[in-house]
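After the structure tokens below, expect a handful of questions from me.
Of the protein chains in this complex, one is absent; all others appear in place.
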Amino acid sequence: MSDHDDHHNPSFLQKYVFSTDHKMIGIQYGITALFFLLFGFFLMMVMRWSIAYPNEPLPEWLSWVFTDTWKGRWLTDGKVTGETYNMFGAMHGTIMVFLGVVPLGFGAFGNYVTPLQIGAPDMAFPKLNMMSYWTYLVGGLLMCGSFFLESGSAKSGWTNYPPLAAIADSQHPNQFFTGQTQWLIGLVFLISSSLLGSVNFITTIINLRAKGMTWMRMPFFVWAMLVTAFLLLLAFPPLEVAGIMQLVDRFFGSSFFLPSGLYTSDTGVIEHAGGGSPLLFQHLFWFLGHPEVYVLLLPSIACVAEIIPANTRKPLWGYKSMVYAVLVLGFLSFIVWAHHMYITGMGSGVSTFFQITTVLISVPSVVLITSMLISLWGGSIRFTMPMIWACAFLPMFGIGGLTGLPLAFNLVGLHLHDTYYVIGHFHYVVAPGILFGLFAGIYYWYPKMFGRHMNTVLGHLHFWPSLVAINFVFFPMLMQGMAGFHRRWYNGGDAYVVDADSANVFGQTVRSFIELNQVMSVAVFVLAAAQLPFIINLFTAWFAGKKVANDNPWDATTLEWATPTPPGHGNFTFDIAVYRGPYEYSRPDRDTDYYPQWEEPTKKADKAQPESAE
Amino acid sequence: MANSPEEIKSHFKQYSIVGAGLFAGTVATVLVATVPALDIGGHGFDSADMILGFAIAATKMFFVAFIFMHLNHEKKLIYWVFLGALVFAAILIGLFALAMYDPITFKTLLPAKPGQ
Partner (left out) sequence: MEIPYIVNARKDTGLNNSKIAIWLFLASEVMLFGGLFSSYIFLRVFADYPWPERALPVLPGLINTFILIASSVTVVFAWAGLKLRKWNMFRANMAFTILCAAVFMVLKADEYNKKLHHHASQTEDYAWLEGHLDKDHPNQYTIEADTINFSVESTASNYLDAIITQNADYPRAYFVEKLYEKINSGDLSEVAKNSYKEYIELSKDVLPKKIDKASKVVVDLLEEAHALPTIPTLAEPYKIRTIEAGKFTETVLYSAGTELSPEVLAVANDEFIRARTHNQELRTQLLKDAWNEIRDVDKHPELADIADLESKVKSAVTKAHNALIDKAEENNEFLIANGNMMFNSKGAEFSLNTGWGRISDSTIGAKYSNVSLLDGTVLSGTAGDSSIVYHYVDGIDFRHLVLKAEAKGLNAEELIERSPILNIHDHGGHHGGADIREIWEAHKVWRGFLAADLLTQDDWLTGEGRVPTEVDLYRVTWHQMVAYDKLKKEMVVAKKISANAPLKDAITAENWMRINGELKPSMLNDVKSKLPEEIIATFPHHVSIERDEVRFDSVFSPKMNNYYAIYFTITGLHGLHVIGGAIVLGYYLFFGRKMYLSNPEWLANRVEVGGLFWHFVDLVWILVFPLFYLM
């Protein structure tokens, strides 16, 4: 199959822009996603300023991005308004989830690594793969472009709950050019992109495995990608339905999500038929929303699961149980969604069902995290850059997961709903958890992608301040949340503070916790500064990094290290065949401490043979 | 999956019969719904009509999936993928319909059903 490798020289556009090569698409995904992450991070810094210093104008170093006209519209005396805060909040969530983390984990790593690890020349449908990226980019740009509209972009939270979202921006005669509508259209694009991607991934993993790559010889990374793809495939369509229905609500005046007699202070009773239900939207949304959490998480766990064995020089502990756990996790994630909705007052029967499944799903999660933790035991750990990030991932994700347990219960859920505790919980999962895992992945596969190592000093300058700062950002949130701080206070609770001698109990509580706002915000600005070494590192290592010594710089066992560096079109230069499991490290019968999957067995004692796949 | 010409030819009759059966099933549903003499259960549309209507529709869908879409001799993998999706769709539909289910006070919580 490698006969036709170089029979044509693609033009620049074909090679770097409209590329059908899974590796180039993966890199495109990665860079785009990093830009979106940076943008989402910036939005959050503006919000954090407003929370910590609600009475001060935005400082020059935050506001220089905006034009004066924009500031005239969206800031009052240079301060963030509630409307602007809502807009930034909604877009921060949307960008981070749909445009940042998923494309980085699934789009970038999934695309780059999966075909390499199963020994495939490319994805099963390369053109579909390219379309998937461009659809994603169009969707993302539509969403972000709405910042420049008269209406501003979407303001109803990343969850986009109606009736608020369904009637948002109704003062504009042309509904098409409103932020809310653009958000929905962008979302439909993103969903289409994910569907194309997931069909492609599953087909590739099922049909394009190399000779001898049986199911149980697949690296855990590939398993995680398979499950992620299934989650996207089956969970996204109901959200697409919800998006389409909300578009129908906005454009054709239907009332899918608008109850009878809906009243607003601006317009009185809204002219509509009524009879719809906001609850329907929440069901459709969270049917995706919860599996989406695992779509975020699994690629990150997958990266860490590859990095740990390579850096402890011992097999991944409990590989099979991890595989089964991830399958169970995938299934269960479909039937836990309503734990986001306890406060909607759904029936106690259904609520009990969802409490049980929610508690159940912690079992496979714990299996995954425990297996990786045990994998460290007795290993001769090399503290390389990726390994340091992976090591930080484990406890950070642990905190995120454990703080989620109380929320599984209806009673606690009702108390903590929409407080900073919830924010703290899921940010612990996503930021120091998932993002640290993905950073680990970047440091790990960078040498394969560009043939050069990232700088270690800059890496440490990136890691340590990030680790410290991020905990100062999110841990106080848990404390504030339990004190009752609401997640949508644009001035951080400033309006609730009372004098020391006041009898207002809530006001006193807010007063005693409000100074944490400044701690968190300063930590965020430190965190932002800590990303500078990474950005410098990422781009300078491209041409100035230390060149890799060979094609397998980490002495790892999986197939991506059998390719040239960087891999050419078609990936492998020889007919690849697989002879053993993915994590054969430190085998007593071997001279070297790793035994790659592709290496033909030399001794007769080694019975491993490629199982016929054709 | 039938692949040899003889095998394919042998299925022609089956396809035609299933097609005719689908026509007949459609006519049956319409007659039951529109002719007063064939109205089962109470007068007008009610649960009996609904069950019969869905039963006929489900049978028709079964034949389309198994004969026309060749699920009857398809690989196990595809079986699982499609059935898996059906299971998740059933979960979706079932839990939506039960969204208000409350064994404690369901009589007071369920809104009155209009038109019945």
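A and B are the chain letters, set down in written order, and residue numbers restart from 1 in every chain.
We take it that a residue touches a chain if its C-beta (ideal position, glycine included) is under 8 Å from a C-beta of that chain, and two chains touch if they have at least 3 such contacts.
This structure is a prediction, so every number in the text was calculated from the model and none was measured.
Peer 1: Based on the whole complex, identify which of A:62, A:131 or A:248 touches the chain you can't see.
Peer 2: A:248
Peer 1: For chain A, which residues reach the chain that was dropped from this view?
Peer 2: Spelled out for chain A, the touching residues are 1-2, 4-5, 55-57, 68-69, 71-73, 75-79, 121-122, 124-126, 150-151, 170-174, 177, 195, 198-200, 202-203, 206-208, 233-238, 240-242, 244-245, 248, 252-256, 260, 266-268, 271-277, 280, 283-284, 287, 497, 499, 515, 569-570, 612-614.
Peer 1: Even though one chain is hidden, which residues of chain B still touch it in the full complex?
Peer 2: So the residues of chain B touching the missing chain come out as 3, 5, 8-9, 11-12, 15-16, 18-19, 22-23, 26, 29-30, 33-34, 36, 40-50, 53-54, 56-57, 60-61, 64-65, 68-69, 75, 77-78, 81-82, 84-86, 88-90, 92-93, 96-97, 99-100, 111-115.
Rule of thumb we're sticking to: only the chains that are shown with their structure count from here on.
Peer 1: Please report how many Å separate the Cα centroid of chain A from that of chain B, as a whole number.
Peer 2: 38
Peer 1: Per the contact definition, I'd like the list of chain B residues that touch chain A in the complex.
Peer 2: Residues 77, 84-85, 88, 91-92, 95-96, 98-104, 106, 109.
Peer 1: Hey, which residues of chain A end up touching chain B in the complex?
Peer 2: Residues of chain A touching chain B: 206, 234, 238, 279-280, 283, 287, 334-335, 338, 346-350, 353.
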